[in-house]
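A single protein chain has been omitted; all remaining protein chains appear in their positions.
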Amino acid sequence: MPATQLSVELLAVTPNALSLIYAAFRQCYHAGFVADMWPRLVNGEVEREVQADFVRKVLESGHDSPVEHASFTFAVAGISRACSHQIVRHRIASYSQQSQRYVDASNMDYVLPPAIAKIPEARERFEAFMAEVGHAYRDLKDILEAHGRKEKAKEDARFVLPQAAETRMVISMNCRALLHFFNLRCCMRAQWEVRALAQAMLALCKAELPAIFTTAGAKCESLGYCPEAPRFACGRYPTREALLAGSGGK
Amino acid sequence: MPATQLSVELLAVTPNALSLIYAAFRQCYHAGFVADMWPRLVNGEVEREVQADFVRKVLESGHDSPVEHASFTFAVAGISRACSHQIVRHRIASYSQQSQRYVDASNMDYVLPPAIAKIPEARERFEAFMAEVGHAYRDLKDILEAHGRKEKAKEDARFVLPQAAETRMVISMNCRALLHFFNLRCCMRAQWEVRALAQAMLALCKAELPAIFTTAGAKCESLGYCPEAPRFACGRYPTREALLAGSGGK
Amino acid sequence: MPATQLSVELLAVTPNALSLIYAAFRQCYHAGFVADMWPRLVNGEVEREVQADFVRKVLESGHDSPVEHASFTFAVAGISRACSHQIVRHRIASYSQQSQRYVDASNMDYVLPPAIAKIPEARERFEAFMAEVGHAYRDLKDILEAHGRKEKAKEDARFVLPQAAETRMVISMNCRALLHFFNLRCCMRAQWEVRALAQAMLALCKAELPAIFTTAGAKCESLGYCPEAPRFACGRYPTREALLAGSGGK
Partner (left out) sequence: MPATQLSVELLAVTPNALSLIYAAFRQCYHAGFVADMWPRLVNGEVEREVQADFVRKVLESGHDSPVEHASFTFAVAGISRACSHQIVRHRIASYSQQSQRYVDASNMDYVLPPAIAKIPEARERFEAFMAEVGHAYRDLKDILEAHGRKEKAKEDARFVLPQAAETRMVISMNCRALLHFFNLRCCMRAQWEVRALAQAMLALCKAELPAIFTTAGAKCESLGYCPEAPRFACGRYPTREALLAGSGGK
């Protein structure tokens, strides 16, 4: 079992995503039917920058549900089961994850935490243990199969696999769910691995749909202050408490 | 206020939807990373019919979550508020609906139920009443504005608007939510208007993604029997009770 | 059809809601099993004030998912269909709403908007129109029944019912969804009717579970500033822009 690296690829984005979000916003306040303006949105007769400006302004006013109409689908590899267990807690999303019940893990790769990688003693201990895992998994699978538990041998042998074991998944989220995911997971309080994944996803989103994602990231990026309790603040931005105190607020 | 007609237009579908669903299914059972096979799925090196067959087989086995990765966005007009109130009860979806708080309804169109349309006496009564609605709305809006309730006049005048009043919305649903929506709303037990909408959406889905939607529709279409209580059955298919009785089941 | 009044009654609250939330928070960080401490939470051996303090502190740190474990169920009457259509857009909730397809509306009550009630001319116009609605509904129902559309007569006659028509519903929301609902719907930007409903629900929540709901309400109540765009601010709190400017922020 060798160490692996994070890999995030964009498989799909809703086509004409900016125009779709613009059209959805417009339908809320417009007397006509947006299907009638749709061709002019898509062909650029209504300029993309005009669409982007409108979307940014409505978003700033706090009306964000129309960004749900556009979705991104990512293929992700090189993450641990510790990471995937955190990801799937985000309920407004769709996941298809590699199954440890059905896929043989005899040669499964693993994620090496950077803090361990840079301490030689820790890295050596970690890698020696990962070799042990491989032996234990294969031994148990062999024993179970020899005792007749053919198809289900993997299902039980997997109990020795570590949180570090690599998993792969296909993830779809709409833009509103993505903005929320980045709010939580790009924050310095998030665990390093899920933060690295979030940052890789955010980079892809920014490239595809800058009107929505330019100011995305940890909550502080769009708020201009840190909403966390002061004892958790990382210091990049002033806390809400500091702001309110400075302004004679609350 | 004239009578209006249902209009459903497809604004967006996830690109390479079949391959995306195929890739998501494969990732669950496959030792590799689907991003590596993705180019061959999209360029047709793995034939579309092979992908479609695989998807159909896994769907039949009851594993349907990967179809969530593909979504459809529709623009809908010519539906009543009676219809939209039913639609938005489907929670796994995104909606952007024309606001009666912000859009002037002085000349709003209305939906004329077919059963009323075909009885001249009923139609006449209905249309006379709709003319009354228009007067009442404009009168109230004028009075409220004259008394200083400028921007909010529409918000209160709207209380006289009928369930028949036309509304427009942008609707996004993923394929799993769509299959469920069709299960419920293409059934003869559904109200005529939401059933007409569901059938129009289904026709668009079948044309775009036949591998997923060919057998879609009311539950009976895929089950081969009617799962409703016998007193609600429309008779097109035998009921579950009849099947079980015929087979000496339960 | 006479005018009706808002009525909100609390049918159920999760028992031992504070302890349940406390236990859920504790389970996240505690090496033991909370079922073992549960009897001491419920019988007050761990004092309620200690539990409340702990819950408040963790909530302030931004970790709010454990409040989902407690739910409230309300019975609501005296609201319009205009209001119910807004409510059911909140997807993290359960609704059972009186059906206009099945319930005869010949004598249905209606909601009279306060701004209309206080202008005699407007009120008279509104009430005269509501009497018209009753006639139209009954006429159409009679005609449809006379033409053989027995059970479905209500389903089609309902198209003349106004947005003002009273509806009743049973609503369940967990505490996290309630906090979000109050954030949006207690704000001065919300429509008057849904705001009145939200305030009535909040009063019941505060009485039952003050540790969670004391600072609940519009977003400004807990933030100490108004997060809306300045042009929408009602003025009760300084805006975020004002705070950031005052502190030399962003």
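Going by the order they are written in, the chains are A, B and C; count residues from 1 in each one.
In this text, a contact is a pair of C-beta atoms (placed from the backbone, for glycine too) under 8 Å apart; a residue touches a chain by one contact, two chains touch by 3 or more.
The structure presented is a predicted model; accordingly, all values stated were derived computationally and were not measured.
Trainee: What shown chains does the left-out chain touch?
Mentor: Even though it is not drawn, that chain still touches A, B, C.
Trainee: Out of A:Val13, A:Ala52 or A:Ala164, point to the residue that touches the absent chain in the complete complex.
Mentor: Checking the options A:Val13, A:Ala52 or A:Ala164, the one contacting the hidden chain is A:Ala164.
Trainee: Taking the entire complex into account, which one of A:Asp36, A:Asp53 or A:Asp139 touches the absent chain?
Mentor: Of the candidates A:Asp36, A:Asp53 or A:Asp139, A:Asp139 is in touch with the missing chain.
Trainee: Can you tell me which of C:Arg56, C:His69 or C:Arg189 touches the chain that was removed from the display?
Mentor: C:His69
Trainee: Suppose we count only contacts with the excluded chain; which residues of subunit C make the list?
Mentor: Within subunit C, the residues that touch the unshown chain are 7, 9, 11-17, 20, 23-25, 27-31, 33-35, 38, 65-66, 68-69, 71, 73, 75, 77, 94-99, 102-104, 168-170, 172, 174.
Trainee: In the whole complex, what residues of subunit A lie against the chain that is missing from view?
Mentor: So the residues of subunit A touching the missing chain come out as 80-82, 84-85, 88-89, 91, 95, 100-101, 110-111, 113, 115-116, 119, 121-122, 125-126, 129, 132-133, 136, 139-140, 143-144, 147, 149, 152, 155-156, 158-165, 191-192.
Trainee: In the complete complex, which positions of subunit B touch the hidden chain?
Mentor: Subunit B touches the missing chain through residues 60-62, 223-225, 227-229, 231-232, 237-238, 240, 242-244, 246-247, 249-250.
Criterion: only the chains that are shown with their structure count from here on.
Trainee: Subunit B-subunit C contact: same residues or different, taking over half shared as same?
Mentor: same
Trainee: Averaging over Cα atoms per chain, report the distance between subunit B and subunit C in Å.
Mentor: Centres of subunit B and subunit C (C-alpha means) sit 26 Å apart.
Trainee: Return the distance between the CA-based centres of subunit A and subunit C, expressed in whole Å.
Mentor: 31
Trainee: For subunit A, give me the residues that contact two or more of the other chains.
Mentor: None at all.
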